[in-house]
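Of the protein chains in this complex, one is absent; all others appear in place.
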Amino acid sequence: MKFLGFIVVCLTGALLLYGTGQFPAWGDPGSPASTHLSNYYIEKTVEQTQVPNIVTAVLADYRGFDTMFETSVIFCAGLTCFLLLRDFTEKKERFYRHRPTGVILHVKDSEKVLKVGKEFEHIDKDFVPSDLIIKTVCRILIPFIQIYALYVVAHGDFSPGGGFQGGVIFGSSLILLAISYDLKTLVERIKEKVLGIFAAVGVLIYVGIATICMPMGGNFLNYGMLAPLLPGDPRHVRALGMLGVEIGVGLAVMAVMAIIYINIVSEGRHDEGL
Amino acid sequence: MHWPIDLIVLTFVIFCAIAAISVKDLLGTAILFGAYSFMMCLLWAIMGAVDVAFTEASVGAGVSTVFFVAAVFRTSRRTKD
Amino acid sequence: MDNYPVLIVVTPLLAALFAGLAAWIEERLSYPIALIGLAISTFSAFKVLMRVIASGTIQYRMAGWAPPIGIEYRIDLLNAMVLMLVSSVAFLNLIASYKSVEQETNDRAASFYTVYLLFVVGLLGVTATGDLFNLYVLIEITSLTSYAMVALGDRDRAPLASLNYIFIGVIGASFYLLGVGYLYMQTGSLNMADVSRILQSHQGSSIVLTAFILCMIGLWIKMAFFPLHVWLPNAYSYSPVAFSRVVAPLMTKVMIYIMIRLMITVFGYDYIFKTLHLSSAVVWLATIAILAGAIMALAQKNLKKMLTYIIICEIGYMVGGAWMGNQLGMTGAILHILNDALMTFAMFLAVGNIVYKIKDVDLSNLTGLFGKMPWTMAGLVLAAFSIIGVPPTCGFFSKWYLILAAFEKGAYQFAAALIISSLICAVLFFRVFEICFFNTDSKDHEHGNGHPQIKIEEAPVSMLIISGLVSLSLIVVGLFSGTIVNTIILPFLK
Partner (left out) sequence: MTDLLPLIVAKYNYWLYVILMMIGLYAMIAKNNLIKKVVGMNIFQTAIILFYLSIGYKKDATLPIVEVGHEGQEAVVRALDYINPLPHVLMLTAIVVSVATFGVAMALAVRIYQRYQTLEEDELRMRLSEE
């Protein structure tokens, strides 16, 4: 296998090097890639869409159709992880900790579930007493991360960022909660059902905004047709359409990141994690 | 773009890539892989692709590494090569 | 202005999302939602096909931007035919799948339908699009959903088969993406028609040659062309039946459609056959693929696995036909996309019915099936005749075009391989029939006196009706193949 791999790699490398020979000079402003389409985008974007960040404009408007399917890819990844790993069977082996004394109860092969409350708490198999410093720092940090994520989503039109990045950052704030406390804290705060619905609704917002344009008289995804539905300056309607779409992307990505993490780290049982 | 910076970062990228696939501990691979992604993100930021660099910083160096560590946590660190 | 072209793709996507929501709220709703989505999609595909036949190519601009700036759907006769094929096969399969999905995926049926619909969305989008990068994104949707589906199959072996499929699938898709990058570097555009126009003046460039090789290798990996086929048999035979029934006929055929699309629309006949002279080399490769597929099929002991190797053999036919470099060959290849999809579908429907009753389809378990499942076996026999190429069925006509093309070009080895592989298929299927027909259970022989009562245990009616319908369509399409060639394929190739 190693030898075969080596030969395949060398052949590919040789092909690519052969192709590199006639590349245009590095960073040449006159190369075909930088003259044909890109000039149109650079010069017309602000005029046509009122969005200064050209990347966002091209992503969500000119090539919005790609981005719609990109969001579907993410949704599909979340769904796949759920389908592959989710295991609804309850584990027979459970661990409880008596809060006042710190005594740990190990329950084997029992259908009986102890009532968790003031006296007892559920714990993981490898119990580590939660670290006060980490907990406190994370508790302060998480809201700020989330606000930053919202900022990234909302400000995607003017600065680097957008729905996808914002969604990932929001999702990682949830993951941070799961790591610094424990997985159960996260699963109790945000139910699996909510995450699943968020993922579908996020993509649905995107496809829905795109579909509404058709009965309004335009082509699919043509945000310009949404003007009668939206308040404000009709010139900004494309920017508003993009914002709506980005919110959908952010919602879907946030939910999917959390779903993937929860399922991988607990092998689909949603009980204990990192 | 300043080419010495570019060259240094590129060298680091290749170093991290080779190290990530040859280290004999999967947790080490996870960390080196995160470093690789971060170096890549720096490189793209230098090249002016801020949006892509932003995404790579949050995805490649952030969430991917977490998924990786989670998967290693649920499987094993052992690797033969 | 009507929106039928985009409705073909968007309704299944919307249906997938609603089915995904329904999975959390009311699980029983997801099946009707999926059914409605695919029905609208099939109807739109039919409308589009009729309009394209009547008045030529349709262009649809996404978001209203003119082609090289935005993404466009450009639907000509070839697209329209493949779209109709994909949507109707997916729709019919969904009707037939209700029972077997319930049986195989127990409590996750709703999520199964969501993934299934997304897979169909990917295939439809790949077919309709006129943009090179959009094609990549949609290929990724189909791939990701098929990884998921494969992994849902056989509990023990499917995850490993799926992971290997991921590795090879990613290499294939990335090679294609890299090829698009090279094209973009040379032309600065991503729209197929625009790229093709600019490429006219760059025929000798090494960048274009590299792009061409990378795209073709990527697609060959995706379609499991012979030396690159290793992922296919395991992935297809371990996946759930409801899925293998739709992936086996459609996935490879759509990839072949993309190859033909790139050859004709993007790079152009002249570049491939006059500048590069690759034709005879690829026809030789296809010849080897046909023979290798047929011989490997002989060695299999499992019905499903045997069929997957026959698929590999059929891919050789189509690649060889497309690369023959003459009109007859291309006609044969395009007609074979339609015919092969239909006959593989008919075959897998019959196999699905058998799997529904008998879990394990090792050849030794199939004894006495003619008695137990007469209707299913009738469908199987028709499909098998079509794959072998017996005259009134459709398989015969496309093979006929391919052989004629081989003679016209002088590629006698290809014609010989075609005939040999047909003979091997005949041997294979008659072996299956023999097992199913003659070797009835030994218990019945021991009782011996008079006629042992064989209980008929057929699959559910919904599965039987679809299976019978598709099997009959093999003959209908065969009888009308002259019409199909004259109204769709020849005008397209002109």
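Note that the chains are named A, B and C in the order they appear, and that numbering of residues resets to 1 at the start of each chain.
Simple rule for what comes next: a residue touches a chain if its C-beta (ideal position, glycine included) is under 8 Å from a C-beta of that chain, and two chains touch if they have at least 3 such contacts.
Computed from a prediction, not measured in an experiment: that's the story for all the values here.
Taking the full assembly into account, the omitted chain touches A, B, C. The residue from C:Val170, C:Ile198 or C:Ile295 that touches the chain not shown here is C:Val170. Within the complete assembly, C:Leu144 is the residue of C:Ala23, C:Leu144 or C:Ala346 that touches the hidden chain. Interface residues of chain A facing the missing partner chain: 1-2, 4-6, 8-10, 12-13, 16-17, 20, 23, 25-29, 31, 33-34, 37-39, 41-43, 45-47, 52-55, 58-59, 63, 66-67, 70, 73-74, 76-78, 80-81, 84-85, 158-160, 164, 260, 263-264, 267. Residues touching the missing chain, restricted to chain C, are 133, 137, 140, 144, 147-148, 151, 155-157, 159-160, 162-163, 166-167, 170-171, 174, 177-178, 181, 184-185, 190 (touch as defined at the top). Against the chain not displayed here, chain B makes contact via residues 1, 3, 6-7, 10, 13-14, 17-18, 20-21, 26, 29, 33, 36-37, 40, 43-44, 47-52, 55-56, 59-60, 63-64, 67-68, 70-72, 74-76, 79-81.
Here is the rule we use: only the chains that are shown with their structure count from here on.
Relative to the centroid of every protein C-alpha atom shown, the closest chain centre, again from C-alpha atoms, is found for C.
If you average the Cα atoms of chain A and of chain B, the two centres end up 19 Å apart.
Residue numbers of chain B whose C-beta contacts span two or more other chains: none are found.
Among the residues of chain C, none is in touch with two or more other chains. Touching chain A in their complex are the following residues of chain C: 1, 3, 6, 10, 13-14, 16-18, 20-21, 23-25, 60-65, 68-71, 107-108, 111-112, 114-115, 118, 121, 125, 133-134, 137-138, 140-141, 144-145, 147-148, 151-152, 159, 182, 184-190, 198, 205-207, 209-211, 213-214. Within the complex formed with chain C, the chain A residues making contact are 15-16, 18-19, 21-24, 31-38, 40-41, 61-66, 69-70, 72-73, 75-77, 79-80, 82-84, 88, 193, 196-197, 199-201, 203-204, 207, 210-211, 214, 218-224. Note for the complex: chain B touches chain A at residues 1, 50-51, 53-55, 58-59, 62-63, 66-67, 69-71, 73-74.
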